[in-house]
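A protein chain is absent from this complex, but the other protein chains hold their places.
Let's turn to subunit A:
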Amino acid sequence: MDFQVVVLAGGTSKELVPLVSKDLPKPLLPVANRPVLSYVLDLLEQSNLKDLIVVVEGEDAAILIGNWISGAYADRLNVEVAHVHEDVGSAGALRAVANHLSANDILVISGDLVCDIPPGAVAAAHRRHDAVVTATLCSSPISGPTESSPGGKDKAKKPGRYNIIGLDPSKQFILHIASGIEVEKDIRIQKSILRAVGQMEFRADLMDAHLYAFKRSALQQVLKEKPNFHSLKQDVLPYLVRSQLRSEILLNSRQVEENGGDKEPIGNNTVMLSQLLLNSSTQSFHELYAMSPGGPTSVLKKTHKCCAYIANKSKYCARVNSFQAFCDINRDVIGDASHLSGYSFSAHNNVIHPSAVLGSKTTVGPQCMLGEGSEMGDKCSVKRSVIGRHCRIGSNVKVINSIVMDHVTIGDGCSIQASVICSNVQLQDRVVLKDCQIGAGFVVTASSEHKGESLSKKEKQ
């Protein structure tokens, strides 16, 4: 398939401090003991998309990630790692690599995505409609990043609102998109688009999944002409959606012809059918609009299509973009969405590496993971938690709803609840943690109790 993939991997994300650091950029943050970026790379590999450009913020992070990829995916993917400055935004990151793009269509995927939406299907939808952009939409996750505690899933919650998206009746085109702060405002709609389509469906329960397909020429043009655009989600996509009926994008010859109404794109059958039923016309509203008489000047109106690929509700899709999301995703990957983890679960619905050592009367409950070479003392209890590799855990330790990364030492009688403990942390005896985040290499002194705190070593400047 003639698709080039750009993975926007990010860098040391501020939201995830202290979990991420210079030594552990966000793409390498372990989710169920695997770097988060590996989920995206595996997903792309499954769809046979093997030409990738991974854009990383920060040079050091790029080296780390490059090393990891060349080790883990040596023969499997053809990866080019590029680095950009921090804070350039997703549009800036793309702008930096825009000149390296050569394929007709570009797939842009966020590196912190953990999902099972096939990118191939998105690409196919994009091609079918000959769209300028195709955005993947998925159902908003139930527990929001700011409002719920890790155990809050049981409570009845309204799904969080991330986007307000207007779709055409066939649910194939995006007519309106509001994101960020716009979501909380009144919805303002362009009359021209509504008139052209006749009917628009607004959805608050869909979320932009950060998996886009772009037409290369259009993407390059927008990035070049709008140097202010910072974010794909907040600037580029809304701009393209807004201007779809008065396109400022120079389309290549094939489309100009099509807009002239001479030729119906092949493979547009689904549109044709639905439009036949709806409007008893054979063309999508874009073409109808473009063809409607243009007065004496008879200038053809230029249009472009913004498509939507709506993922099935059963698909999992989440981004590691906040501490809360990180916890949720870890829990889901070893729980409800275990097929993503790539591990095979035991009869007890957990994953315990054969080399792990468990003391007597120590129980590891379902939806848990215990990494390679970790040792646990006697009378420990682990519930709904992930424990990394080569951890040393003493006796009488309770780990509930938590994530423990690699090489962590936990003393006797510790109780860890709803917390994240990064690599090389040392918890001395009888430490009690609840809702805490412990940064890499930190030492928690014996018998201390912490609740809702974020502890980390000072970054060496």
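In this text, a residue touches a chain if its C-beta (ideal position, glycine included) is under 8 Å from a C-beta of that chain, and two chains touch if they have at least 3 such contacts; residues count from 1.
To be clear about the criterion, contacts and distances are computed from a predicted model.
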item	value
Hidden subunit of the complex - UniProt protein name among "Ribosomal RNA-processing protein 41", "Metaxin-2", "N-alpha-acetyltransferase 20" or "Translation initiation factor eIF2B subunit epsilon"	"Translation initiation factor eIF2B subunit epsilon"
Given A:195, A:224 or A:451, the one touching the chain that is not displayed	A:195
Touch criterion as defined above, residue of A:22, A:242, A:383 or A:434 at the omitted chain	A:242
Contact residue for the chain not shown (choose from A:93, A:164 or A:369)	A:164
Selected residue (touches chain absent from view) among A:229, A:309 or A:323	A:229
Residues in subunit A touching the chain absent from view	91, 159, 161, 164, 166, 179-182, 184-192, 194-205, 226, 228-231, 234-235, 238-239, 242, 246, 288-289, 292-297, 299, 301
